[in-house]
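Excluded from the complex is one protein chain; the other protein chains are retained at their positions.
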Amino acid sequence: MTMTFEVEEKLIPNTHSFGTMRAAVFHGVDDIRIEEVPRPHAGPGEAVIRVTLTTICGTDLHILRGEYPVKPGLVIGHEPVGVIDELGAGVTGYKTGDRVIVGAITPCGQCNACLSGKLSQCGHGSGYEAIGGWRFGNTINGAQCEYLLVPNAQANLAKIPDDVTDEQVVLLTDIASTGIGGAESGGVKIGDVVVVFAQGPIGLCAALGAKLMGASIVIGVDGDDKRIAFARKMGIDVVLDYRKTDVIEEVRRLTDGIGADVAIESLGTQQTFENALRVLRPGGTLSSLGVYSGKLQVPYDAFAAGLGDHRIVTTLCPGGKERMRRLIEMVRRGKLDLTPLITHRFKLADINAAYKLFGSRADGVMKVTIAP
Amino acid sequence: MTMTFEVEEKLIPNTHSFGTMRAAVFHGVDDIRIEEVPRPHAGPGEAVIRVTLTTICGTDLHILRGEYPVKPGLVIGHEPVGVIDELGAGVTGYKTGDRVIVGAITPCGQCNACLSGKLSQCGHGSGYEAIGGWRFGNTINGAQCEYLLVPNAQANLAKIPDDVTDEQVVLLTDIASTGIGGAESGGVKIGDVVVVFAQGPIGLCAALGAKLMGASIVIGVDGDDKRIAFARKMGIDVVLDYRKTDVIEEVRRLTDGIGADVAIESLGTQQTFENALRVLRPGGTLSSLGVYSGKLQVPYDAFAAGLGDHRIVTTLCPGGKERMRRLIEMVRRGKLDLTPLITHRFKLADINAAYKLFGSRADGVMKVTIAP
Amino acid sequence: MTMTFEVEEKLIPNTHSFGTMRAAVFHGVDDIRIEEVPRPHAGPGEAVIRVTLTTICGTDLHILRGEYPVKPGLVIGHEPVGVIDELGAGVTGYKTGDRVIVGAITPCGQCNACLSGKLSQCGHGSGYEAIGGWRFGNTINGAQCEYLLVPNAQANLAKIPDDVTDEQVVLLTDIASTGIGGAESGGVKIGDVVVVFAQGPIGLCAALGAKLMGASIVIGVDGDDKRIAFARKMGIDVVLDYRKTDVIEEVRRLTDGIGADVAIESLGTQQTFENALRVLRPGGTLSSLGVYSGKLQVPYDAFAAGLGDHRIVTTLCPGGKERMRRLIEMVRRGKLDLTPLITHRFKLADINAAYKLFGSRADGVMKVTIAP
Partner (left out) sequence: MTMTFEVEEKLIPNTHSFGTMRAAVFHGVDDIRIEEVPRPHAGPGEAVIRVTLTTICGTDLHILRGEYPVKPGLVIGHEPVGVIDELGAGVTGYKTGDRVIVGAITPCGQCNACLSGKLSQCGHGSGYEAIGGWRFGNTINGAQCEYLLVPNAQANLAKIPDDVTDEQVVLLTDIASTGIGGAESGGVKIGDVVVVFAQGPIGLCAALGAKLMGASIVIGVDGDDKRIAFARKMGIDVVLDYRKTDVIEEVRRLTDGIGADVAIESLGTQQTFENALRVLRPGGTLSSLGVYSGKLQVPYDAFAAGLGDHRIVTTLCPGGKERMRRLIEMVRRGKLDLTPLITHRFKLADINAAYKLFGSRADGVMKVTIAP
């Protein structure tokens, strides 16, 4: 999840309880506590999973810093791996004990948005809603806990094959789906040149997605030595350090003056957005994943009036069990390995240390995992 | 043509002459003169057409006002209807006397841009060029004259059937192609709700394009009484007066709270751009045709971070003889009638009066024609 | 519904009963009887609607003739208009008394097929199933009765606005969705030439769909005087009588030798399939809606080896409430009027007379309605 704008809160109380469990509860700015809270119970169409692994997202940091508002008392986190513990009435094709992941977005599949293929914009039942399908750790309790209530379980439980580990799939639930989704929305084709601005976890996943789709060169851009080195280690074709290189010039040079077919923005600053637009060839696509604070300024020489027939597309993390199934298959068949991004491992009890490290970007941290 | 940004001028001299002709020559701000100039001669791959009808575009007004720079001495205008007068070596399938239109954009068909389907971004031969395929009245002599040299003639001469008049097709060369192109780029589908901001000639063509593609409601927006009345007369389903109606509220009401599937911006102001974004449903598309002066501000609450999975697409007037052929067929089969937009008719000798009227928006003028 | 091949029957017993109702029960070849049967009751996620109007499909004729096997005892019919009578647990956004239509296909929205956008191929829960989402009057009780149990109600109840009548929407549930879906699958674009083979109800809807998408000429083909006259009355641009006209020659003539961009086959014979392939321009699309008995022979000169870069697409009636909502909007906004197809009206008690007339094609019958 990469959003940090204000939304109306709609905390759905998990009134049905079933004993207690430990959970990371948000109490306010810089205040997350491990507490005993009611353990959820699965109503009709729901499931409860025993969480075996989860992680922390940049969005969780925004919540912790008070930059994205959620209601105090909420369990946060939206990237669950677990084992089915309880199945509500009407959920078929699963049994308790099945290992599953659930996407950060939990579409219902039955509203107008979902039925028109806009799963990320799920309206939970009837129509469309502005917040889309992101509910875990946003409007309902999330994954940084022992037991997670999964709404619309029929549409959201993706089984993990026996030969695949939890660590192999934990990053599929959000960052891989978002990053790869950014490459897909960008329409990368065989032979394309793709430039990805910022090489944090999502930018790196976007770059890997562009590689998977057949780009001839994927060019990562960052200004952090460790991330540059890491992106190179992960096989990104060219990694540019914007502190040392004029990125636009260099992309022009690498493309014989044509420019990039697709630019992916995964940082959320005015400058990276502008550079992403300027680096495009005529007719190119800017796929925007980042979060921009305040109004974004679009340079009209690069954009206005169809000069370049540009497209700008934005992508909210795609979810749903079919999406998760496809990503799991990529992992299972050896086409996608994100385990190198997991640089540090924590226990739920130590989640504050995990947040602190992840927020500091110290020690080369890319992603941390949280196990019960 | 609807661009008004600065570009590098590349006046291609038409050195081969063949007697003289009368032409509207641009000499500087507010200075267009009818003069005798060399009559062009067709080199290999070129054609000369005797212009039988043309029109004035908003872009020509920008040129006249000095807002879009072209080199003094240039014949302006880019919307030609005519009769083939001379065919250069290598142009096959035509004969002198054939009635034809030529699009405002004259793609070569043989550069990398054209061969990848980006005809509007034609690079004239080898690759891509920033200015795209717009050459008439921009970098080479244009159509407001008696004889017009057509580059890449093989790719750009679209025959007019005998049962179709010049007036029926003159607006296809630019505004209909651009406006309908905006609806096509927006991906209008059967049942969509489409809102078109501004109901000038291009906005009206965009609205008609959305109707042709199967929109359930096309909503035009303007603030000019005559244009509002004209749009209604042309069959636009709902026409809103933004002076009297909160457009965003009204679109929400008409769509049961969902918002529009596609918004088309054809004016080029900050406010219409913002409203076009805000009127969209989650997952909707903003198709931008207007020209924005200065940096455009994108409201980040409506756009950032994939909140709504929005797309923004821009469209430069699509050209080429196949495009023109398709639009002529729409006219010929009674599916598109733009003749009501032709409100005033002038002779080439009186072109200054035509520019004055067109620029003033007086007398309910929508489009003027210029005949020799 | 236009399928007549053998499938494995999976009659889902509606065990929960709630009094009785009258229904058209299939007992075997040429044996449908109006009987008192248990009235259904809505379980979780289901709804019961009181049927106010329905119709008979060509597929129902196939069932009656024994050409498509369903289990004796089944209530048949799959085109319901009605009023919500009972809502099962978990169905939100509706209330009893709401007027609704339900598509012939009732996707769950939550299986892998639905979540990947293939609603017609719904697997009812987990994956994909060969039969797709068609259940009414096929594997569960159908619409030719007083009360209909709707599975996956959340995904399938489309509200009818007050200003729209039952007759205006009854044909949306299957034939309009299928026919228009055939035009959509064919990818009709502005200016296309579209040929539709057979002008029965589905072919006529396909032709209307092609018109809605901006075809420059829609050419209907049939050999029945009444259907030819009816298609002309419905505004199809050109209607050819294959008994009198060489269709391929005439299409070539109308298209200046190019051929059609899209051909839609809606009859299901070897000859119409072949003609549909042969009438295409290189790169054209054959959208196949018909049912072919026995093996279909594809002429290899027209198809093999990419000679013409042809595409052949098949379309099962698309369903789901969002699809129905969009079609209702087209009706509501005056863009689609299928009421002229309703040539005869029957009461449920007289359904055998309705089947007899509809099967005979006598008296200019196009579609019949069945009211309780």
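Every chain is named by a letter (A, B and C) in the order it is written, and numbering of its residues begins at 1.
Keep in mind that, in the parts below, a contact is a pair of C-beta atoms (placed from the backbone, for glycine too) under 8 Å apart; a residue touches a chain by one contact, two chains touch by 3 or more.
Computed from a prediction, not measured in an experiment: that's the story for all the values here.
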item	value
Displayed chains contacted by the hidden chain, counting the whole assembly	A, B, C
From A:Thr52, A:Ser216, A:Thr269 or A:Gln297, residue that would touch the chain that is not displayed	A:Ser216
Touch criterion as defined above, residue of B:Gly28, B:Pro72 or B:Gly90 at the omitted chain	B:Gly90
Hidden-chain contact residue, picked from the options B:Ile32, B:Leu119 or B:Val195	B:Leu119
Subunit A residues that touch the omitted chain in the full complex	180, 184, 189-193, 209, 212-214, 216-217, 237, 325-327, 329-330, 332-333, 335
Interface with the unshown chain - residue positions in subunit B	44-45, 89-90, 92-93, 107-112, 114-117, 119, 125-127, 152, 154-155, 320-323, 325
For subunit C, the residues touching the chain missing from this view	2-6, 112-113, 116, 118, 120-121, 127-130, 132, 256-259, 268, 281-283, 288-301, 303-317
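The rule is short, and it goes like this: only the chains that are shown with their structure count from here on.
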item	value
Per-residue multi-chain contacts in subunit C, two or more chains	325
